[in-house]
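Before I ask anything, here is the structure I am working with.
For this view, one protein chain was removed and the others were kept in their places.
For chain A:
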Amino acid sequence: MSVAAGTRAALRQPAPPSFASKIKNFLRIDGWGALVLPLLVFLILVFILPLFVMLQKSFTDPTFGWQNYTAIFAQSVYVKVLGNTFLTAAIVTAVTLLLAFPYAYLMTLATPKWRTVMLVLVLVPFWTSILVRSFALVLLLRDTGVLNSLAQDAGLIAEPVTIIRTMSGVVIGMVQVALPFAVLPIYATMRTIDRRLLQAAEGLGDRPSGAFLRIFVPLSLPGVAAAILLTFVQALGYYITPALLGGPKNTMIGELIVQQVSTVLRFGFAAALATMLLVTTFLLIGLASKYFDLQKHLMGQS
């Protein structure tokens, strides 16, 4: 390139971008992008700001320092609640997966008509109020409830089996809430698996069960990981279900926070508990996104 041409090219360079256009480029929005502003303002006002207030309170209420956080671990009852929260979430996640995986697999095999039926069956509870569902479960599961009466009348059991106010009750209630969050991502991943791969594996000398374990299951793992994450993170924060279906032994962190805010009025301590829950959730999501393309499997993007 000649010197003259180089100078011309330099002259043609645009003026340095203004601050506004920098912001525009950063956010990659045009005029239409401004439509997102109302939501942004709404979220900042009712979500982000309160979050910071909570964070601040956890360090300043009643006095400045770490005392709210140290208090959580100072009393064994709070540590127990924490342990119980993680244990319950883990059990709920495991049970949900055990139910959701075969269900999602069956959905991939079903005819379009039956697939729709199966999808609706998963989604209908999802569209029903969680309060209604939990109370319905209470009626169904309590000692004098439908299940126990039926089993007693049929002579299957002599004494009613106590389900409500035990871990089993909590798990049943929470699994039922969590199922769609596990079935949907697993099904979305399974649907993309080419079934001809299974045929290929059998053609190469593998039994049908071996082909399933070695080809289908590994290829469905990203969906399973998304399901685990969604279920576990959700389960950590459950409040209504354990409150209605669990006993004092099954208190989870959500209930503890409500109790601290509405009965004991220890706002700083409640804020510290909530912050812990939030940080744990972020850590889990961060960990998961290191190993899996979360955008792809949670939002169906490629």
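We adopt the following convention: a contact is a pair of C-beta atoms (placed from the backbone, for glycine too) under 8 Å apart; a residue touches a chain by one contact, two chains touch by 3 or more; residues count from 1.
By definition in this document, contacts and distances are computed from a predicted model.
When the unshown chain is looked up in UniProt, the name that turns up among "Spermidine/putrescine import ATP-binding protein PotA", "Cell shape-determining protein MreC", "GGDEF domain-containing protein" or "Ethanolamine ammonia-lyase small subunit" is "Spermidine/putrescine import ATP-binding protein PotA". The chain not shown here is touched by just one of A:Lys80, A:Arg207 or A:Lys249, and that residue is A:Arg207. The chain not shown here is touched by just one of A:Ser21, A:Gln199 or A:Ser289, and that residue is A:Gln199. Against the chain not displayed here, chain A makes contact via residues 194, 196-197, 199-208, 210, 215, 218-219.
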